[in-house]
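Heads up, one of the protein chains got dropped from this complex, but the rest are sitting where they should.
Labels for the chains are A, B and C, by order of writing; each one numbers its residues from 1.
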Amino acid sequence: MNETGIARLQELITRGPFNRWLNFTVLRSDDAGIEVRAGWREDWVVNPERRYTHGGILAAIVDVAADYAIAAKLGRPVPTIDVRVDYHKAAMPGDLIAKARIVRMGSQYSTAEASIFDQEGALVASGRGTYFTAPPK
Amino acid sequence: MNETGIARLQELITRGPFNRWLNFTVLRSDDAGIEVRAGWREDWVVNPERRYTHGGILAAIVDVAADYAIAAKLGRPVPTIDVRVDYHKAAMPGDLIAKARIVRMGSQYSTAEASIFDQEGALVASGRGTYFTAPPK
Amino acid sequence: MNETGIARLQELITRGPFNRWLNFTVLRSDDAGIEVRAGWREDWVVNPERRYTHGGILAAIVDVAADYAIAAKLGRPVPTIDVRVDYHKAAMPGDLIAKARIVRMGSQYSTAEASIFDQEGALVASGRGTYFTAPPK
Partner (left out) sequence: MNETGIARLQELITRGPFNRWLNFTVLRSDDAGIEVRAGWREDWVVNPERRYTHGGILAAIVDVAADYAIAAKLGRPVPTIDVRVDYHKAAMPGDLIAKARIVRMGSQYSTAEASIFDQEGALVASGRGTYFTAPPK
């Protein structure tokens, strides 16, 4: 397992059209995990009056951040087996920061988790995913 | 609890910018639950070579469909407390159909589930959410 | 994949000390899934005044029932990757019935779900697990 640098991680993440749509910027990648920013867009709004971000966007960010915490170790993103997301606070318009780390790396499947913070540093959502990490055939 | 018709459900769902971006069409709403179609777009792709749909999109569709199975009963969408999604099969480009139903309706919080099918009728993802269904104050 | 009869399933389930402690009886096993009864014991109580069953017991029953829905197909129980349980209603003292089915059978990992009913037939808990179903080496 060799560490993948921020530039390589950014390159991997930017390949995906949906990742591009979520405007991901890789901010950090080290032994403790990764940190990414998702750039807000008007399409993320769930409720036009209250204007907070749709839970589906937050779920997608949890999944991507947790997946790329594993990609930082394996050098490639991995298939998601399942994902679970807890919603803690309405995420108002603005970029979001996700911090993710590996909970346990396995030879067949692995667990990673991510927490999403708003511009004020408040925790808005967090969750975990199980990822398929068997070697590609 | 009075049933909300398809037109009303469509109106509620279309209010949200992210729901509009997911191109939802309400196909059915009855005692057994609801059925919605999400209209595919190129931005949903996770992997540019293999071209399948990002898991974050599928998570969002599970959340929206399960939420609106409850909205069909309550007359309003409800806040998601948490959501969990299982991925069963790569979802290739094309519209997706989600079928959702209430598992258990409670006075404070409720559980609903949704299954997503591709154009061939294959199950690509499914999951559940817990929703906050206390009366609004 | 050959069907394993009720007697064989009962034999497999009874091998485990914790399964024996949960007093499982296999009631049904067919293409639609399995049905098992867990025999109540005083040790299951969480709250001595209200006397309802501990959520940990319900989680264990969901896991066992979902696992054995897969065991009925594979001829062996399989390792649980993760399990998620929703609590719907307090389960008062008395035997519990769990109905379980495979959601999707995969070559590497599979999803199964279970619902638990009390003596009056009310749904008290339900949930899903992801199971490791790669062939044993």
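The working rule: contacts are C-beta pairs under 8 Å (C-beta built on N, C-alpha and C of every residue); 3 or more make two chains touch, one makes a residue touch a chain.
Computed from a prediction, not measured in an experiment: that's the story for all the values here.
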Residue touching the undisplayed chain, where the options are B:W40, B:Y68, B:Y87 or B:Y109: B:Y109
Residue among C:E35, C:D82 or C:D118 touching the omitted chain: C:D82
Where the missing chain touches chain B, by residue: 81-82, 84, 108-109, 111, 130, 132, 134
Chain C residues that touch the omitted chain in the full complex: 15-22, 42-48, 54-57, 59-61, 63-64, 79-87, 127
Residue numbers in chain A that touch the chain omitted from display: 84, 86, 88-89, 103-104, 106, 111, 123, 126, 128, 130
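Keep in mind that, in the parts below, only the chains that are shown with their structure count from here on.
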Chain A and chain B: spacing of chain centres that average the CA atoms, whole Å: 21
Computed distance of Cα centres, chain C from chain A, in Å: 33
Residues within chain B bordering two or more other chains: 84, 86
